[in-house]
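Take a look at the following structure, please.
Of the protein chains in this complex, one is absent; all others appear in place.
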């Protein structure tokens, strides 16, 4: 097991790693729409927040060689289910042909007043279980 | 990694697959109580919604050869924690002897006004890590 450290994504705000890898699987912590330098921007509109949270998630995956095509599951926590179509649109734009399993979970609130948080599970290409397929 | 397509379950309503498989593990997307033909029925009572969401989940697993006995984890998102006992009853009926790890998460609302959404992780029988056991 190893901790992933991606300088292109915001540093953890608490007692967790941005992501960890074990057995060829990467577990990414919930990503908020914080700027990589740590600047908070909870006043941004939902679409900009969704884009920033996804950019942070993808930056962490990129550090491990993972990418949208190697993502297995995404869980997105959103404030306001009416934002579902907006989330789906931004997500489709950034994930392109990749369509991992996904659950969108409405929540009453999020840390720092944000409207979206996203976590994921991905695999590392070239690992034994991948080569065997 | 491969996407699962189960014609006996509703088609994805957005940019995701019903489920994906990698390394012998199946990740199933959140399933709502939509009918397999796409008909919405948010006015159904909680028990009927729980049953339909579980039927959809099991139909997707069935497409991969998985079944309740190969489910590892279930996360159920429900509106109204007072529905917990009703959910548990329907779930016990459909899962029978299988008792995977489970978390029931109360949420303020769900897509289309539904009262329940369920996702899961399962394994594929006959894969190397299963044979080895």
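Lettered A and B in written order, each chain numbered from 1.
Following the convention adopted for this analysis, contacts are C-beta pairs under 8 Å (C-beta built on N, C-alpha and C of every residue); 3 or more make two chains touch, one makes a residue touch a chain.
Predicted model only: the values in this text are computed from it and were never measured.
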Residue positions on chain B contacting the omitted chain are 24-25, 69-70, 72-74, 81, 84, 88, 91-92, 95, 99-108, 121, 123, 129-130, 132-133
Touching the missing chain, which residues of chain A?
1, 3, 12, 14-20, 22-25, 27-30, 75, 77, 105, 107-111, 117, 119, 128
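By definition in this document, only the chains that are shown with their structure count from here on.
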Geometric centre distance via CA averages, chain B-chain A, whole Å
22
